[in-house]
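Heads up, one of the protein chains got dropped from this complex, but the rest are sitting where they should.
Let's look at chain A:
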Amino acid sequence: MTTAAAPADRGAPELVAPRSPRQRTKPGAAKARSNFELYAWVFMRISGLLLFFLVLGHLFIMNILDGGVQRVNFGFVAGRWASPFWRTWDLVMLLLAELHGTNGLRTVINDYAERAQTRFWLKMLLYTSAFLVVTLGTLVIFTFDPDL
């Protein structure tokens, strides 16, 4: 392949690397650029890698090991959460999964909801539910009472 190929037999146009380095705006520019989407992209991959072990481990222990779900009840939860190890596991898994899923759904909403109003309200609903799930879940793990 020569570089000076005629337009007709040229391959796909050269692609700019995704997430190319930040372009700093001039001091006086109206709106500063943010790297939020880059951080979100990196977060999806780091959280995904951790969730691979946390979530698959959780499913294995809860559904497959020993008697599976058939052995799960209040006493079983009390036994597990007596250990800081499992409480930490569940807390980290809760936070990562909820944030990973919320950010994933944000992408899905951005892809399909075309009206600005619809996008806005769907995202408000999403963030409200995420706040609820994170707060409730964290509270339950921290305040669990085996003698209830």
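Following the convention adopted for this analysis, a contact is a pair of C-beta atoms (placed from the backbone, for glycine too) under 8 Å apart; a residue touches a chain by one contact, two chains touch by 3 or more; residues count from 1.
We take it that contacts and distances are computed from a predicted model.
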{"item": "Choices \"Succinate dehydrogenase subunit C\", \"ABC transporter ATP-binding protein\", \"Aspartyl/glutamyl-tRNA(Asn/Gln) amidotransferase subunit B\" or \"Tryptophan synthase alpha chain\" - which one is the UniProt name of the chain not shown", "value": "\"Succinate dehydrogenase subunit C\""}
{"item": "Hidden partner interface residues of chain A, rising order", "value": "45, 48-49, 51-52, 55-56, 59-60, 63-64, 67-70, 72-75, 77, 94, 97-98, 101-102, 104-105, 108, 129, 133, 136-137, 139-140, 143-145, 148"}
